[in-house]
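Only one protein chain is missing from this complex, and each of the others stays in its spot.
This part shows chain A:
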Amino acid sequence: MRMKLAATAAIALTAMPMAATAEGEVNIYSYRQAYLLEPLLNAFTDETGIKTNVVFARQGLAERLEREGRNSPADIVMTVDISRINELVEKNLVADVQSDTLNKNIPENLRHPEGKWYALTTRGRLIFASKERVKEGEISTYEDLADDKWEGRICTRSGKHPYNIALISSMIAHHGEEQTEAWLNDVKDNLARKPQGGDRDQIKAIAEGVCDIAIGNSYYYGNMLMDENQRPTAEQVYLVFPNADDRGTHVNISGISLTQSAPNKDNAIKLMEFLSSANAQRIYAEANSEYPANPEVKPTGMVAEWGEMTPDQLSLQEIANNRNAAVRLVDRVDYDG
């Protein structure tokens, strides 16, 4: 029995310093890596004196929030990918936020009509092409990926990855399910290898000569260029903003929402407003080579040099609505097989 007591005491000891919902705080459940948020949150604390607490995970935070219910300590959820944000809305886990500052800073197409989410950054899903083997202008649209001339020359990550699912959802929105299935079938036939790895690995594969074009998010390329050891690899490719001349490039967002149960609601809204401000937007976008959601903040440095991105004006909601259809389509086409 003595051992049991000792163990209980040990558990109690480790558990004690964890309760964290004092005043002057804001608690964040984040699907974004904590190191990306750190400089921003520090700036927020410096400006307002409000302390921030973060839990980062890739899955399960929505479930945690749901089960914790009205007692959940979380004030804010930070997400990437519109479908995941939409899930929070559908599960009724996030609250309406009406703030003039937010509405002024974030354009209408990048926020929920009732303020259930606001985009903080956008990122284009681009085409990367080999400088050596693909002539400028040879590929300019997502539709081109299905062309026979790319047979055995395309690399992508898993079709099931949320970023690819969102792209396929946008294709469904524009062309309907049937045509998108045919398109995806053709893209699959053009693959140089079974989908694998992350977006950076596809850029590497071009440098290695495994394939000539790849699909990937803009910031992976940017972050490779900023890394001394990976720059030579990234410099083997150039980027293409697909469909720049017609409907525009497919973009996805990272976003922020207020939880229904937020115990520190005022602080949370202050944080949301802060993150939409020009200052924070600049830091945020630069830290990860993304595009600021606030139109007053223009991309700077490297991202600006890539040229203007014309985003597809398709509503993000519609992309989220097509998610299930897109996932099933990927299975039917057996894209990853």
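One rule holds for everything that comes next: a residue touches a chain if its C-beta (ideal position, glycine included) is under 8 Å from a C-beta of that chain, and two chains touch if they have at least 3 such contacts; residues count from 1.
The working rule: contacts and distances are computed from a predicted model.
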From "FeS cluster assembly protein SufD", "Iron(III) transport system permease protein", "Amino acid/amide ABC transporter membrane protein 2, HAAT family" or "Aldehyde dehydrogenase family protein", the hidden chain's UniProt protein name: "Iron(III) transport system permease protein"
Options A:Gly24, A:Gly60, A:Pro107 or A:Gly307, residue touching the unrepresented chain: A:Gly60
Sole contact to the chain not displayed, among A:Glu143, A:Asp199 or A:Glu286: A:Asp199
Residue of A:Phe44, A:Trp183, A:Tyr220 or A:Trp306 touching the missing chain in the full complex: A:Tyr220
Contacts of chain A with the absent chain, listed as residue ranges: 3-4, 6-7, 10-11, 14-15, 18-21, 27, 33-36, 53-61, 63-64, 67-73, 83, 87, 90, 158, 160, 162, 165, 194-201, 204-205, 207-210, 220, 223, 227, 229, 233, 323-324, 327-328, 331-332, 334, 336-337
